[in-house]
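Shown below is the structure under consideration.
Yeah, one chain of the complex is gone here, protein chain that is, but the others are all in their spots.
So that you can tell them apart, the chains are marked A, B and C in the order they are listed, and the count of residues begins at 1 in each.
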Amino acid sequence: MRYAYLGPEGTFTEAAVAALTRSRAGEVQLVPCASIGASLAAVRDGAADRAVVPIESSVEGIVTATVDDLASGADVLLQAETRLPIEFALLAREGTALADVKTVGGHPQAEGQCRRWLAGSLPGREWVPCPSNAEAARRVGEGSLDAALASASTAARYGLTVLVPDVHDRSNAMTRFVEVARPGSLPAPTGADRTSLVAFLAQDHAGALMEILTEFAVRGVNLTTIQSRPTGDGLGSYFFFIDCEGHIDDGRVGEAMMGLRRVCGAVRFLGSYPRSDGGRTQVRPGTSDPEFAEAAAWLARLRYAR
Amino acid sequence: MRYAYLGPEGTFTEAAVAALTRSRAGEVQLVPCASIGASLAAVRDGAADRAVVPIESSVEGIVTATVDDLASGADVLLQAETRLPIEFALLAREGTALADVKTVGGHPQAEGQCRRWLAGSLPGREWVPCPSNAEAARRVGEGSLDAALASASTAARYGLTVLVPDVHDRSNAMTRFVEVARPGSLPAPTGADRTSLVAFLAQDHAGALMEILTEFAVRGVNLTTIQSRPTGDGLGSYFFFIDCEGHIDDGRVGEAMMGLRRVCGAVRFLGSYPRSDGGRTQVRPGTSDPEFAEAAAWLARLRYAR
Amino acid sequence: MRYAYLGPEGTFTEAAVAALTRSRAGEVQLVPCASIGASLAAVRDGAADRAVVPIESSVEGIVTATVDDLASGADVLLQAETRLPIEFALLAREGTALADVKTVGGHPQAEGQCRRWLAGSLPGREWVPCPSNAEAARRVGEGSLDAALASASTAARYGLTVLVPDVHDRSNAMTRFVEVARPGSLPAPTGADRTSLVAFLAQDHAGALMEILTEFAVRGVNLTTIQSRPTGDGLGSYFFFIDCEGHIDDGRVGEAMMGLRRVCGAVRFLGSYPRSDGGRTQVRPGTSDPEFAEAAAWLARLRYAR
Partner (left out) sequence: MRYAYLGPEGTFTEAAVAALTRSRAGEVQLVPCASIGASLAAVRDGAADRAVVPIESSVEGIVTATVDDLASGADVLLQAETRLPIEFALLAREGTALADVKTVGGHPQAEGQCRRWLAGSLPGREWVPCPSNAEAARRVGEGSLDAALASASTAARYGLTVLVPDVHDRSNAMTRFVEVARPGSLPAPTGADRTSLVAFLAQDHAGALMEILTEFAVRGVNLTTIQSRPTGDGLGSYFFFIDCEGHIDDGRVGEAMMGLRRVCGAVRFLGSYPRSDGGRTQVRPGTSDPEFAEAAAWLARLRYAR
């Protein structure tokens, strides 16, 4: 199994691949890519079997590059998720003092997650956004940057030392990563699943968001994430990225998705897969699968007993 | 075809039977009954093929004897409806003057529909409730009452004259009647149908009514009547009688009924039948049968393409 | 204090007057009236200081004669409520056997509450509706009826005996009575109050009922009764009688009433008064009076600090 991910070696995403493939590490072949888009393209065009990409962080929210790509390219299906704590370190070349650091690099998300620390501890520094934290570390190694915000585990790979360990604005920051495949592979329900989808409005109108929420609420489906993204067609034109509890095979999730399909301009199903946060699906009375089945049988009896 | 109805001859209900069977009058055999309950019992036990009963009046609202009986006895299915203007006359024996009238009889609904007229024109009279207006006329004929509020057409049958024609508090008063059969006979959809049902709450709680309304609203099904009735189990314990637009074969009506079935303690389907008021079913975008079918096919493709 | 009520002596309503005036029985002067309408008219025109009328029964639902009269006549204000168990007895003249009873009388509500018992125990009898149960007992005493369904306590007054005690279809049947005054007397809040009102729709449209419910729900006001009544202007044209928890002086009740006033054609406030069922007002977080006051102060600071 070839796994595409945001490289180079040492990124948080590589750690996510390891977490997602722990039980079958021997079968995994890593395919580092230059960007999230390149990782997803590798799966879509068959250069890889799976891609692992970050989808949400507790500091920056949904990862827009991932969500926009999932919403617009060829269909794919999420297979699994994992969540990792975000632990940055300030890496530099041997002998560098904090006072020597004039330029610091890292992924833009790293800046977002360490903004206060940077302002407090390195007030005069220039921030240099890089495609990944590991790439920033590589640049420190080659001398074009003074320091990088990256995983401490990256230091050895690029011949650096940890100048400051445990850099962050908030402890307990987490990033959620998902494993992506081409269509045709839908994980079985486990009772603790998450379903992801994208909904495009039929036309913008006051109340469209409420309509979408109601389609889920009336069938007792809890949302865990809902976030708007601009479609690019003008200020105020949005689509919605939605995560809900449950599996597409669940009666209540299926009926909610059909409702969404009818009231929205378009709906893209991104997958149903086991959730990694230990939560189980909340099932309100009247919305379990046996209750859906009983009601369907009752309706059929009424309709056809004529 | 034997038609049970609230007799004796000359009642408004007999006129409703005539209106409902106009095209096949030759096949109709009238079975007058002593009460609404007796009419429905005649259908249920096979003594008649159909019953015609009043179900709603523009003055008194739903006819509680009918609704309570439909909600609690053996299952029946409504087949058709008709609506008749309500036109009362004050009937008396030849030679009676208005000033001579001390006692006036009629069905309690007649009193409700002529209350102001009675207070204004016959201020000192005693009101004598009777099982039907025609029965009140009969009693006037036999001398035990001075006058009756009944259909003018009843006068001749009981040897009475019309003392005051056109008695009512409001013009344009209407009563809706339904034709009732044993189960097994569900009229085909026409595009201008009404569906009637009864919903018993799972347990009383603030918000139960809103839940019921939402099950219909989210599928775009318009209600034409919703009225609570006590279950008899204590103050504040109610069931709901509901009329909605559309036919049980319609996707949106069927799904709303399944939703109701899941959130209510019990639901009794009373029938889908052509409406008599000339209205057609309003179908909101996203809730037509083709849209329901397309969404179901989409879901099936997503679920089974694995 | 003169109390108008549905007489003659011995009615359930007289018992309700006694229950409502227990602590000041010496000041009460009874004014028996021929009907609910006459009782309310007595208060409106000054012939009495108070009227006591039944407003809801656990068997028959809201008392339509009361609600329609409160909704349409001159303004009045409810002052208090009480609830009484409904306990019928079959009363007859000394020496009457059950087999002798051919005619039974009582108020139509009595028939509704004992329908099954009558069908089972007196299958061949004729039911004679009377203006009140006490009036039926009086007629038994004078010989024009064989038996009456009335309170057992009425027997002695009319020289009758209790042929069958404890007649009913359901035990625990209750009737709720209200005390009515002319405007100008609004009981103080107690923390366990009920507010009654009548709402007329601006225009009938699908969704009007949901709008009304939402005005209450969004402010956390629980409804204890909501029932539609025809306005008389045509089939499907209704007004709503509403009881809710709380007092008009409560922030959440006042704001809900203002919302209703804005979305309805007309709203009639019928009063706020202590409830008699032992329940206290449920106050959801965010809807208490201090929270309403704090939010109003916050808004004022934002608006005027310019």
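Keep this in mind: contacts are C-beta pairs under 8 Å (C-beta built on N, C-alpha and C of every residue); 3 or more make two chains touch, one makes a residue touch a chain.
Please read all numbers here as calculations on a predicted model, not as lab measurements.
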Legend entry - Shown chains touched by the chain that is not drawn here: A, C
Inset, instruction - Write down which of A:G26, A:G207 or A:P290 is the residue touching the left-out chain. - result: A:G207
Inset, instruction - By the contact definition given up top, give the residues of subunit C that touch the hidden chain. - result: 183-186, 202, 214-215, 218-219, 248-249, 254-255, 257-259, 261-263, 269, 285-287, 291-292, 294-296, 298-299, 302-303, 305-306
Legend entry - subunit A, residues in touch with the chain not shown (by the definition above): 56-61, 64, 83, 108, 112, 115, 127-131, 169-170, 172-174, 176, 206-207, 209-210, 213-214, 217, 222-230, 232-238, 277, 282
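One rule holds for everything that comes next: only the chains that are shown with their structure count from here on.
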Legend entry - Highest C-beta pair count, chain pair: B-C
Legend entry - Between subunit C and subunit A, distance of the C-alpha-averaged centres to the nearest whole Å: 59
Legend entry - Computed distance of Cα centres, subunit B from subunit A, in Å: 57
